[in-house]
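Omission of a single protein chain aside, the complex is shown with its protein chains in their original locations.
As written, the chains take the letters A, B, C and D, and residue 1 is the first residue of each chain.
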Amino acid sequence: MSTTEILFFFLSALAVFCAVMVLVSKNPVHSILWLIMVFMAISGHYVLMNAQFLAIVNLIVYAGAIMVLFLFVIMLMNPNTETEPRKHIWMKFAGVISGGCFLLMLVSLTRQAVEMGGRNVMMSGGNIGLIKNLGKALFSDYVVPFEITSVLFLSAMVGAVVIGKK
Amino acid sequence: MIPVFLILIPLVAGLVSFFLKEAKTAKAWSLFASLVILAVAVTGIFFLHGANLFYDVPWLSEMGSRFSLLTDGMGKMLLLLTTISFPVIFIATYHNDYKNPGSFYGLMLLAQAGLIGVFVAGDALLFYFFWELALIPVYFLCSLWGGEKRIAVTFKFFIYTFIGSLLMLVGILYLYYQTPDHSFALQSFYNLKLSIGSERFIFWLFFIAFAIKMPVFPFHTWQPDAYEQSPTSVTMVMSGVMVKMGIFAAIRWLLPIFPNASLQFANIIIILSVTGMLYASLIAIRQDDIKRLIAYSSIAHIGLMCAAIFANNKTGMEGVMIQMFNHGVNVIGLWIVADTIEQRLGTRKFSELGGLAQKAPALAILLVVMSFANIALPLTNAFVGEFLMFNGLFRYNIWMAAAAGVSVILAAVYTLNMVQKVLYGNTVERTANATEISGNVKWILVVLVIIVIALGVYPQPMIDMTKDTVHAILYNR
Amino acid sequence: MNAIIVSALLGVVMMFSGIFTKNRSTYTAIAVAGLVLLLAANLLNTYGIYVLHIDTHSLLSFEQFGMFFNSIAIAATLIYVLLSGKAIEKMGVNVADHYALIFFVLCGVSILSSFNGLLMLFLGIEIMSIPLYILTGADKRNLKSNEASLKYFLMGAFSTGIMLMGITLIYGGTGSFTLGIDKSLSSGGLIPRTSFLEIAGMILLFVSMCFKVSAAPFHFWTPDVYDGAPGVFTSFMATIVKAAGFIAFIRLFDQHTLGLGVTWKLLLGFVIVATLLIGNITAVFQQSVKRMLAYSSIAQAGFMMFALYAGNDMAKEGILLYASAYCLATIGIFSVLIKMKDYTFDGFNGLAKTQPVLALATTICLLSLAGIPLTAGFFAKYYMLAAVVKTGSSLGLVVIAVLFAAVSVYYYFRVIQAMYFKEGEAEAEDVTTPYKIGLLLLAGFIILTGIFPSIILNWFYF
Amino acid sequence: MPIQYYIYFCLTLFSIGIVGVLTRRNAIVVFMCVELMLNAVNLLLVAFSKMHHQVGLGADGAASQAGIDGQLFVFFIMVVAAAEVSVGLAIIVMMYRNTHSVDINFLNRLKN
Partner (left out) sequence: MSKLVFLVPLFPLLGFLVNGLGRKSMSKSLVSVVGSGAILASFVVSLLLFFDVKANGGAVSTLFNFIDVDGFKIPFAFQVDQLSSLFLLIITGIGFLIHLYSSAYMHEEEPQHFGRYFAYLNLFVFSMLLLVMGANYVIMFIGWEGVGLCSYLLIGFWFKNNNYNYAARKAFVMNRIGDLGFLLAVFWLLFKLGTATYGEVFTAANLAKLSSFDITAITMLLFVGAMGKSAQIPLYTWLPDAMAGPTPVSALIHAATMVTAGIYMIARSNILYTMAPATQTLVAVIGLATAIFAATIALKQNDIKKVLAYSTVSQLGYMFLGLGVGAYTGAVFHVMTHAFFKALLFLGAGSVIHAMHHEQDIRKMGGLKKHMPVTHLTFLLACLAIAGIPPFSGFFSKDEILTASYGVSPLYYYIGVAGALMTAFYMFRLYTLTFLGKFRGTHEQEHHVHESRWQMTVPLIVLAILSVVGGLVGIPEVFAEHAHSLEHFLAPIFAESAKMAEHHHLEASQEYLMMGGSTLAIIIMIVFAVNRYKKYQATEAENAGVSKLLENKWYIDELYDAVIVNPLNALAGFFKNIIEKSGIDGLVNGVGRMVSYGSRQLRLLQSGQVGNYILIMVLAMVVFFLIWFNDNTIVQLFNKLF
């Protein structure tokens, strides 16, 4: 069993565990922290797959900015005052069951995907994950969507302002 | 060109009438308009021939639908009925007052336009258009000027009819795609060669639409309520002309297009119709309300027509043709009487009436004549039609004819019952100081009576008028 | 392309116009001018004249269909602004930003009408959705509005997740983000069933699109959001946005409906029936006209799904006709609705007495929605049904559809009954003469289109 | 590393996210679970891109850019996610201002 495999399984287990913890932990702050852990693990996966750029961006944007944003919001409305009351148990139950069914469906479906048989993910090789190549591609082929995302941000900004204004 | 005029004049006149505020002017205007239409129709039917009665321009070319109008014998006769009945109605109800009369008469004229359109449309999509166009104004008329239960009742009527027409639309679409040249033209529908399976299915889509309109048992329950609730002048339009839409459509749009299916299902439909006749007649015996009685009796008559259509022989068909006209005239006459009685005495219940014959002999005589026309006494117009229809039914199946004949006996029972309760006996407090009917009603009824007798003694012109259609329907399969 | 660029720029312009002037009607004026400009630009585009030439690397493809829909959407927005500009001005403090957001939505719409490949689809949908979350919550003091926007947002985000998973699976299966010109489909044959990932992905994609166009059973956000959002923006969402969703839907799947064979029809049929059922039946019992219209929009969506089901050229024409007819009618009704004091059915009692013009126009719009002949709505429905019947199969589905159409008549006519046949003192605020005239023009256009649908269709054939 | 591993792993994460959306009541946590779903998607995308990249390498040498679009897509997803978060949190905050709660079960003024 090579190190990559060990790392893979370790990170996967870690990610799944933390994800579950996100769900089960009562306190939203804890959930956030667990979620950050998940993102860390995922970044680890990116590194494993030699997608360096995404690994970094994931850390900075998600684990950094976005989660901090969440954290701020939580703080803003200090959650200790309202501890989340019980949800109907059957609702939880139904949620888990249906989520399980969904997983089951997708998994069984991909198991039938014979064309995936023997396809491997290239670990730690290939250079498409490097900033250089991504940058080239982004500003040559994908410049249009890149520009268009500016519209997205504009609207998001305006929206935030509109909503945020007293 | 004539059909275009016949559609356009009422349309325009109706739209104009919406802007007339004064009751007098609205009445006068609509009466004038309807008379003009009558004049045009008469000219077109009796003095012009050939190309004048047809019209055909591209309309929705990209959908293969054309604005094509045609007038065959049956069309002529129904045009005549429509154009005659409207002035008659306007005159007979001249003294009734409606709130904002402009819209009332406007809608009436729009309805006329729609009806005429239905009778002359030579293109399936156009036919469907006019079918609805005739329905909408009537819906508003009933809901705006009807009795106290009007909204619910009229709405039922509207939904009922609308479902039918939508089903018909599906059928039309299906046929349209079956036509090789993708056209809605009547002729290319006639030329269709459908597989028996699809014929069976589409046949019902069409028939239900028409059956609801006629109405044939058991699709009839909207009718008595609607007739009772809507203002009588509208009821006259509905039962005098509108129900003919169903019959007309069944003859023009059903039999020739689905010859096999209509032969195959004839027994079911005839049994339904005959059942309906007996059923309606029996119910009519127990009615205490003039309007409802007439409604049920007209269900019975329509049932006979429907049965005769599907009896699939020329005699019956001839009967249906002329009976369409005759029934229109007679039932309008009856409605006029019912309306005057209601207007004058404020009730439609037999139990509150009686002895009118002493107070209003003219009314009495006219009502008696109309009633005997209603039970198809010889030398009245209805006799000829029913004689032929029964004949056709007899050729189809003697027992059906016999059963249907029983309803004629019942017709005598309930009609005479009405006559007796309303006219004879001693006066009651309601009728104690009733007066003779007003001149306009009297004279219009006299006109109708003359038509009734004339067509009863010498029906041949009507028969000749529609001979060609019958032949076309039954033998160009 | 023009549409995308110009609308984005106009959005920016509107943003900044907020700085220079505080006069609200000026914003409306600018917006109208901008929309006219946008329309012109888009028409130029349809004739192949570009503002600036950009190589999109086949991420966008400007077909006539999409361009034409753009024109319809922009024109509809123009009418919408003209009719309910006043109401927009009344809404909240930052009117300019609202207009800006509307323009951004239009930008998203024009992306959706020309995307090629799932990346642009994704971006387009997001650009279209995010401003809508805001607009839904525009009435900040109103709890319903807040709730609506939060619900909309949460569910929208969820559906985004579903959609992305779908895209991913498709990418895994095919190695490309382009669906429309799939190699396995260009032959027109069935998709090779071996690529299960792609199928799974397409199902998820389908689900998320159903969500966007509020097709049952993914419609649940619609009534709440349409009900909670401010009336003006509801009318925008319910018309232009929904239509855009359908355009995207069709552009995404139109070749595939042929390829995927009977199972696809099965799924679609299921969705269609469910949508018609829920939309029509639930609308029957509503007490608020606004909510009734929300459900009716679901029902209408059910009809529009037929275009997808039929998946032939007629369906494409039909969806355009349907979109325009539906948008016009709904915009008209909403423009009246937001002037009413009381949104319930009883609020309309006796409108024919107090405001005959409004009543008339509303009636015509309702008739059009119900698909009564001589109105645009009839031909819209007609085309949908005809497109399906043309495929020669599944006549039963059509019959079901018309039965539900009859049901729809029930709740549309409740409004008419309230306006004409019931006694009451319905009140409408600041009904100006130009507004009335505009409304009448709209109604007239609906009638005209109902008699000569070629007015719209011939454009399509240029 | 076989692709199936990644598929199952990501689908698991994704489903966990869904379950979270279904079971939690705190709007923020629900939103976080959505983010979790998105991340699962991202990871899967990268995995696929690497998979296709391998095929590409096999096909046309070391210069192959195959599979790069997958990673770019991830990039765009992150962008969009960021925008969504800003708007979403703004909405949640607004909600909180009016009703001092972020419990989605209290969102039932609109129903039926």
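As a working rule, contacts are C-beta pairs under 8 Å (C-beta built on N, C-alpha and C of every residue); 3 or more make two chains touch, one makes a residue touch a chain.
Model, not experiment: these values are computed from the prediction.
All shown chains touched by the missing chain in the whole complex, by label: A, B, C, D. Looking at B:R200, B:K359, B:R395 or B:K442, the residue that reaches the missing chain in the full complex is B:R395. When you scan A:G44, A:G95 or A:P145 for touch with the missing chain, the hit is A:G95.
Considering the full assembly, B:K156 is the residue among B:K156, B:R200, B:K359 or B:R430 that touches the omitted chain. Of the listed residues C:L60, C:L135 or C:M155, the one in contact with the hidden chain in the full complex is C:M155. Although one chain is not shown, part of chain D still touches it, namely residues 18, 21-22, 25, 30, 104-105, 107-112.
Remark: the residues of chain A touching the chain excluded from display are 87, 91, 94-95, 98-99, 101-102, 105-106, 109. Although one chain is not displayed, chain C still touches it through residues 151, 154-155, 158-159, 162, 199-200, 203-204, 206-207, 211, 217-218, 220-221, 223-224, 262-263, 266-267, 270, 277-278, 281-286, 396, 407, 410.
In the analysis below, only the chains that are shown with their structure count from here on.
In terms of their C-alpha centroids, the spacing between chain B and chain C amounts to 43 Å.
Each chain gets one centre point, the mean of its Cα atoms, and the points for chain A and chain C are 32 Å apart. Remark: chain A and chain B have CA centroids separated by 72 Å (rounded to whole angstrom).
Of all residues in chain B, none touches two or more other chains.
Residue positions 119, 123, 126, 130, 133-134, 137, 140, 172 of chain C each touch two or more of the other chains.
Those residues of chain A lying in contact with chain D across their complex are 4-5, 8, 12, 15-16, 19-20, 22-23, 28, 31-32, 35, 38-39, 42, 45-46, 49-51, 53-54, 57-58, 61-62, 65-66, 69-70, 73-74, 76-77, 79, 82, 84-85, 87, 91-92, 94-96, 98-100, 102-103, 106-107, 110-111, 116, 118-123, 126, 128-129, 133-134, 137-138, 142, 145, 149, 152-153, 155-157, 159-160, 163-164.
Taken together, the chain C residues at the contact with chain A in this complex read 4, 8, 11-12, 15, 54, 56-57, 59-60, 92-94, 97-98, 100-101, 104, 107-108, 111, 119-120, 123, 126-127, 130-131, 133-134, 137-138, 140, 169, 172-173, 194-197, 199-200. Per the touch definition, chain B reaches chain C in the complex via residues 60-63, 128-129, 132-133, 136, 140, 143-144, 150-151, 155, 158-159, 162-163, 166-167, 169-170, 173-174, 176-177, 201, 205.
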